[in-house]
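Pasting in a structure now, in structure tokens, and then I'll have a few things to ask.
Apart from one protein chain that is not included, each protein chain of the complex appears where it belongs.
Now for subunit A:
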Amino acid sequence: MTGEQQLIEVLVEAAEALVDGFDVIDYLHTVSERCVDLLPVEAAGVMLVDERHRLRPAAAFGESARLSELLELQADAGPCLQVFRTGAPVVSAELEADTGHLLGFVEEVGFAEEARIAGFASVHALPLRLRVSVIGALALFSSRPGPLSDSDFRAGRALANVATIGILAQRDTHQPELLAARLQQALASRVMIEQAKGVVAERLGITVDEAFAQLRLRARDHELHLSDLARDVVRSSGLPDA
């Protein structure tokens, strides 16, 4: 099979998993495995951002016994953290002697040292990106130094996207940023509804409970969301007709 055919196989496999329903960790494990099959790397892992905004290993595949440690380490240093911070892929972070010194961080030297001990000569990291935010990274470890070829890089990007799609399909609404925004939105609309009750009660000289009944009736008649109607009532101080 050519590389392209293999990649198509992977996409078909991923699509089937998405349709059938799946366990996300299992899915990410498969993606890591396919990275090793398709790319000139011996190990691969997926890092995800947790609720506390820290990178955590989610799945890994490879020969090295130290692989999970190398992933753990990237919460604090290394190419995955760099990807998470900048959103840009890190290709061929070579682990020759002084790379870390060039980067200027002792942490980076530490990571490079650990990766070298594990037998790797280069590490690549690709972002798992959802629009503008980075939700994680795909780490690729190779025993050979040097960059990925253009076609390997593209294949790696495709695999990173396959991982992203799986994560999104699973957690869709489980993204902390989204959740925080939705929670605030929901609370804001609660406030707005109470204020709208007060506005209507005062204008019509009725109780707040009666005002709420009026608002609900009007929302239903005009097929509006109660929170949208409430916002209009409060913002324009516009009076819904009794």
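Simple rule for what comes next: a residue touches a chain if its C-beta (ideal position, glycine included) is under 8 Å from a C-beta of that chain, and two chains touch if they have at least 3 such contacts; residues count from 1.
By our rule, contacts and distances are computed from a predicted model.
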item	value
The complex's invisible chain, by UniProt name, from "Circularly permuted type 2 ATP-grasp protein", "ABC transporter permease", "Branched-chain amino acid transport protein AzlD" or "ANTAR domain-containing protein"	"ANTAR domain-containing protein"
Selected residue (touches chain absent from view) among A:R154, A:R182 or A:H222	A:R182
Given A:A121, A:A158, A:A201 or A:L226, the one touching the chain that is not displayed	A:A201
Missing-chain contacts mapped onto subunit A	49, 51-53, 69, 72-73, 76, 106-107, 109-110, 113, 171, 173-177, 179-184, 186-188, 190-191, 194-203, 208, 234, 237
